[in-house]
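Of the protein chains in this complex, all but one are displayed in their positions.
By written order: A, B, C, D and E. Residues from 1 in each chain.
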Amino acid sequence: MKKRVVTLGEVLMRLTTATHERFEQSNTYRVHFGGTEANVSISLAQWNLGATHITSFPNHSIGKTACDYLKKSGVDTNNIKFNDGRMGLYFLENGVMQRSSKIIYDRFDSSFSKLNPTIFNWDEILKDVDWFHWTGITPAISESAAQLCLDALTSAQKLGITVSGDINYRRNLWQYGKSPLEIMPELISKTNVIVGGLTDFENCLDISANNFEEGCKKVQQKYTTVHTLSNTQREIISASQNKLSAILWRNNKYNISKTYTMENIVDRIGGGDAFMAGLIYGLMYKEEEDALEFAVASAVLKHGILGDANLVSVEEVEQLVQGDNIGRLLR
Amino acid sequence: MKKRVVTLGEVLMRLTTATHERFEQSNTYRVHFGGTEANVSISLAQWNLGATHITSFPNHSIGKTACDYLKKSGVDTNNIKFNDGRMGLYFLENGVMQRSSKIIYDRFDSSFSKLNPTIFNWDEILKDVDWFHWTGITPAISESAAQLCLDALTSAQKLGITVSGDINYRRNLWQYGKSPLEIMPELISKTNVIVGGLTDFENCLDISANNFEEGCKKVQQKYTTVHTLSNTQREIISASQNKLSAILWRNNKYNISKTYTMENIVDRIGGGDAFMAGLIYGLMYKEEEDALEFAVASAVLKHGILGDANLVSVEEVEQLVQGDNIGRLLR
Amino acid sequence: MKKRVVTLGEVLMRLTTATHERFEQSNTYRVHFGGTEANVSISLAQWNLGATHITSFPNHSIGKTACDYLKKSGVDTNNIKFNDGRMGLYFLENGVMQRSSKIIYDRFDSSFSKLNPTIFNWDEILKDVDWFHWTGITPAISESAAQLCLDALTSAQKLGITVSGDINYRRNLWQYGKSPLEIMPELISKTNVIVGGLTDFENCLDISANNFEEGCKKVQQKYTTVHTLSNTQREIISASQNKLSAILWRNNKYNISKTYTMENIVDRIGGGDAFMAGLIYGLMYKEEEDALEFAVASAVLKHGILGDANLVSVEEVEQLVQGDNIGRLLR
Amino acid sequence: MKKRVVTLGEVLMRLTTATHERFEQSNTYRVHFGGTEANVSISLAQWNLGATHITSFPNHSIGKTACDYLKKSGVDTNNIKFNDGRMGLYFLENGVMQRSSKIIYDRFDSSFSKLNPTIFNWDEILKDVDWFHWTGITPAISESAAQLCLDALTSAQKLGITVSGDINYRRNLWQYGKSPLEIMPELISKTNVIVGGLTDFENCLDISANNFEEGCKKVQQKYTTVHTLSNTQREIISASQNKLSAILWRNNKYNISKTYTMENIVDRIGGGDAFMAGLIYGLMYKEEEDALEFAVASAVLKHGILGDANLVSVEEVEQLVQGDNIGRLLR
Amino acid sequence: MKKRVVTLGEVLMRLTTATHERFEQSNTYRVHFGGTEANVSISLAQWNLGATHITSFPNHSIGKTACDYLKKSGVDTNNIKFNDGRMGLYFLENGVMQRSSKIIYDRFDSSFSKLNPTIFNWDEILKDVDWFHWTGITPAISESAAQLCLDALTSAQKLGITVSGDINYRRNLWQYGKSPLEIMPELISKTNVIVGGLTDFENCLDISANNFEEGCKKVQQKYTTVHTLSNTQREIISASQNKLSAILWRNNKYNISKTYTMENIVDRIGGGDAFMAGLIYGLMYKEEEDALEFAVASAVLKHGILGDANLVSVEEVEQLVQGDNIGRLLR
Partner (left out) sequence: MKKRVVTLGEVLMRLTTATHERFEQSNTYRVHFGGTEANVSISLAQWNLGATHITSFPNHSIGKTACDYLKKSGVDTNNIKFNDGRMGLYFLENGVMQRSSKIIYDRFDSSFSKLNPTIFNWDEILKDVDWFHWTGITPAISESAAQLCLDALTSAQKLGITVSGDINYRRNLWQYGKSPLEIMPELISKTNVIVGGLTDFENCLDISANNFEEGCKKVQQKYTTVHTLSNTQREIISASQNKLSAILWRNNKYNISKTYTMENIVDRIGGGDAFMAGLIYGLMYKEEEDALEFAVASAVLKHGILGDANLVSVEEVEQLVQGDNIGRLLR
């Protein structure tokens, strides 16, 4: 039987300028939808897991279109709510060469941020589920979103579901009057698998460390539920050329992945989510070193795909891990 | 010397689906900018008047792009402010055949709605200006926008500038706690030329009438500054086929324009603004019957042009009035 | 509880030339997917019924893409099979003015045509279903497809489900060695609601008649399960301008709908399917005259939408029936 | 054996703004190539005649591209020269509704205008040819082009080839120091079939008349080689809606064609050339009334096709003449 | 006088997804036409040789469009047949970064595969021809295509024409009941110039070797007509970055070309055909080392051009060989 994963989080409409054009130049936008947690669900659905995403959309045609996109991607949308509020947006100008990519967010007062947290029956949603995934974006959006996240985690913990959280600290969110340090520790205390780096640990968990290994140990001391910590490492030569690797701390062991040179990058948005999805898949079905390699290879492939979602198959990821069929012409 | 006109109002980004596609289908949006008052300024700038638009934009690349658009259109943007808040948006699905056009507004909390009204020095802005134009959209947006409008009108009246107002009642605005009847009468009392219909009179001025002529008389009785009232009359056969005419009440005389059959309509947004601009231009330079005909012809041509702005010349409008060069091939 | 409808039939990839371009000119094709029965399912899913489509797709990325399209449209795809064979295609050049639309079919040896008919468990698929819909396209494709259709109808009849069939006679199909007269009568004998005209009756049922009413009576005499017959009537002035009405025979009563003038036609493919979907919806929820009007209005709206599917809401169809909000600007 | 036709004239690059966009708006141009005489050759080549076009192109990639376009269209390009000078251009904004189409020419100093007239061996080019076609554009371009035309006509007359000429008077050409009246009479005196109207007769032949019939008689009196005169008649309701018919004078008989109502016009450029091609084809293979009807129907179909060339088959034209298959869906 | 080359083989329609989009994402396809042998003809025609392609197309507008494409490219299409059957297709998703390119073929039952081999009079087609080129794709398609190939080779050998063959073994063709080893040896025995590698030799000629030199010697021992063998060598770093060189065995001498680093690859389809065309051109006009360098440089340039055809001039290829004008801005 298919393993089942539930993710929770806001989905934004992304409006990208025409290829290589700046905001000042582009008279068309390409429409995509994405959200860091929904991106994870889409990857897992592509990989034939049962993936359910929990969110809300505004009750109009564009909200419906966003929901249709999740359906098309194989995600179960039966628990999604339609309510008041707007569709959160972001405008994207993809960088190239030495020029950075630029995002203008326009996500306040979204339908998701206004969601009544009591609307979901988490015990029912999470019944027979194997894994629950959240990120630090959700509690950063609004008080009700933070509550939503806490309710889900409480239920997941009660039901014995594995919980992963991508800390993903964003300074320009957290504008509703709470600081991350007031909210995140409780959420992390109900989480088993964490993706994050030293900055995340410091800002969200008040933990300082000199390196990732030390950071992991300190997190585990404080949060005993956490059994796995991981993070990607990106070296940026230019917007078009990056190097990517990742690290995993588990069972007191420190794993480092292969490093990939990525040239001709098409779209790096969603690279971290592709890693997260790869890690969840890997930890479910593989040994931990293989899980880590699967996760990094998944993230690498994402950089060659337009849009937030990582439209690749398990076979494609595994071939990259094994060094097969890289950049060929498959007939 | 060029006559000078000042307009005041919000500019929105308009995102239109691909030709004939519904929101559910379109994976690109065409970007335009427009605002009912800015559209008037653009028309007048195209017609070689000095046109200044007063508004604010968010202080980011997209705000700058919106401002560049006005510059390109010949509008003086030197008094435009850049401040906090978002860019107001609307999503447009252009109708065709029997199917209606559909707008999803997303304009709350915009930069313009948050403008501090004291930021503009109206006496300076309006120095040596011949005409000031406002619409009922502005006081419907926020309390500060309503104040802004009142300040401008007070200054204009003091300086003896002709003031036009397009009442343009929109039920789904007016959400900041005031009703139109609390705000609009004072604004109309400082206005000389009004565009509006019976619904507008009722909702904004508390004046009921059985026909336009009666309505005009009642408005003039109550608001003695108003010397001219006008409105367009649209008969809708389908989204692609409309008939358009207009009426003008002035000096106790009722003028009715020619009726145009418009087939193969491309984009009706901004048709009313094209009429308004035509009326301002006409009242400045022509007899009142000619002014009315100029205004309707201007509105008709707008229906054949993509985007909010009416990119036509005075010659093109006049040729349509005279029945010359309609639909030909001009080499 | 939602009513549930099951449809059966092939889905083709449609490749349309650029707007107004002939095959000789177009260097891009717009990709849509459509099939006469799947189009019905999509309409019904949009209208909030439970719609399940039964078909097969080739087991490759394009087959998956076609299936994703149905998912996105709200159709239940859980019973769809992936097997060998190719994706059936058609190339479309949309006509305009006096120039006809032109289709080049390329659908032989498709995955669907090679489907093993025993692969579906119809009793299970049709459990708790309210309506089953098929068309004369399916038995025209291949012997196995004809068998598939017969099996489905037999099960539907056994389970007491209402069955509708759109006869849809196509001369250039039926190439596998059987004639329509060998196959269609048995299928019609298990059907309750028929859409078709005199040519269909003659070619598929060997019934000649001088008019629709006479034809209906003769069909009912021979096929006693049939309680409802309907058809659209199209007058073609040009590819851009048609008139459309429809007729319905039921309970010995002959209903004629309003006639709509359709100008600026965007895409007439799927107009008949939009009618069929409207009729099914109408017969489920409305009186028969209203059902007919709903069906024609649904068909009219389809002509203004790109692609095979009729992306309109129940409200939009009903407003057209009532003459409300036709061709307006809905804010 | 295929009949063979030779045409002579300049080919221009046409740069058209995006659909419904004005020059001020469009940031892309669609590239087409066309020339009034080459358009005739292309039609005839599509209709399976042997069509040879004589012209010159600049000796660079864009000149080569223009020539490739003729090859693709089935025209024999073996006698085309590549020399110095630029590619003549025109910028086109297609009108819609009441707004006219607008052309900005940029054709001076073209490669064709600088052609050395002695470069062609007309006796060889015209060997075994059945028909030669020229227009009044060529002698209007430059002195050498006028000479080129005269040389071709002299050779054609000597070889007994039927010669057609489309007078096509254009005021804004004729800038090289000669007036039409100095040049055209000699050319017409070597021509057998003329397309033109009263303005053409007056400006190019110094013949005034009150109606077409009288004009024809006067032309024939003065130019005894002319045995056939024809012209189209266009009534313009808007850029999107025209009516079209045509007249033919031959053997002292005046024929008037059917009148077509053309709605939803896509592109009227090349309509006259489609008529001319139809007339040549018709006069070769049909009775004169049928020839005229064929020519008008050809012209009508052109209005529904993007670009200068009339990409329709003989069957499509004949079906329109017979009223068959107009605006249908041909599977 | 121009040298004349004849090529034989199927032409497919290629449908490519939008730049960097996967099949699941792309709602448009870019249309190109290509075939491994026709691509060679197009290159040679661009280089001013007389190039004739022999194939067949379906007898409909798309078949005609494919033929027009060859005409436009300068290829003589006079011997091409139009008959029954479909247009062979392939769908292409161009890879980027580590992601491979992916082809979905849909070419069975094509017009070409059903060609009656007796329809061509090879002695006439090959009269005064200098070179004939075929590939191993043709005999892999159908029994009649294999016969066609054999007939052509027999005639070419009789007429003393140089014959080149690109072995091009494709496992997923050869589905009509014959194995390559039953067919290819006879064809190779009538061939003088071979392009292929060790896998080709093994699968098609039953010759195993440890390296190319040994393979060449063994081929020549068995097939005494073969005087020249060549192959490209590709090192794949990613879909965007490859290295390319080539080897040539002739007169018992082994030549190795320069190695080119290719970054920012646009489209590698047709690279081998560009090499083949370069080799034919080179062997006709240059010394063998220069021929090899010309061929590789031709192949390199192809990787920067969209579509199957290598749209470059002899000068451009020679400049790359000489290291001139690489990647500059030529005014």
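By our rule, a contact is a pair of C-beta atoms (placed from the backbone, for glycine too) under 8 Å apart; a residue touches a chain by one contact, two chains touch by 3 or more.
Fair warning: this is a prediction, and the values are worked out from it, not measured in the lab.
Enquirer: Of the chains that are displayed, which are in contact with the missing one across the whole complex?
Expert: Result for the missing chain's touching partners among shown chains: A, B, D, E.
Enquirer: Return the single residue from E:I103, E:L198, E:I236 or E:V266 that touches the missing chain.
Expert: Looking across E:I103, E:L198, E:I236 or E:V266, the contact with the absent chain belongs to E:V266.
Enquirer: Of A:K81, A:K114, A:R170 or A:K286, which sits in contact with the chain we cannot see?
Expert: Selected residue, touching the omitted chain: A:R170.
Enquirer: Against the chain that's been left off, what residues of chain D make contact? List them.
Expert: 15, 22-24, 26-32, 60-62, 64-65, 68, 86-87, 89, 91, 93, 102, 104, 106, 108-109
Enquirer: Residue by residue, what part of chain E touches the chain that was omitted?
Expert: 19, 260, 262-267, 300-301, 303-307, 311-312, 316, 320, 325-331
Enquirer: Can you list where chain A touches the absent chain?
Expert: Its contact residues with the unshown chain are 19-22, 24-25, 95-103, 105, 170, 172, 236-242, 263-264, 268-269.
What we mean here is this: only the chains that are shown with their structure count from here on.
Enquirer: Select, from C-E and D-E, the pair of chains that is joined by more C-beta pairs in contact.
Expert: Taking the two pairs in turn, the one with more contacts turns out to be C-E.
Enquirer: Using CA atoms only, can you tell me which chain is the most central one in this structure?
Expert: Most central by this criterion: C.
Enquirer: Taking the mean of the C-alpha atoms as each chain's centre, how many Å separate chain B from chain D?
Expert: 46
Enquirer: Taking the mean of the C-alpha atoms as each chain's centre, how many Å separate chain A from chain D?
Expert: Here chain A and chain D have centroids separated by 62 Å.
Enquirer: Which residue numbers or ranges of chain B touch two or more of the other chains?
Expert: In chain B, residues 19, 22, 24, 27, 102, 263-264 touch at least two other chains, as defined above.
Enquirer: Dump the list of chain pairs that touch, please.
Expert: A-B, A-C, A-E, B-C, B-D, C-D, C-E, D-E
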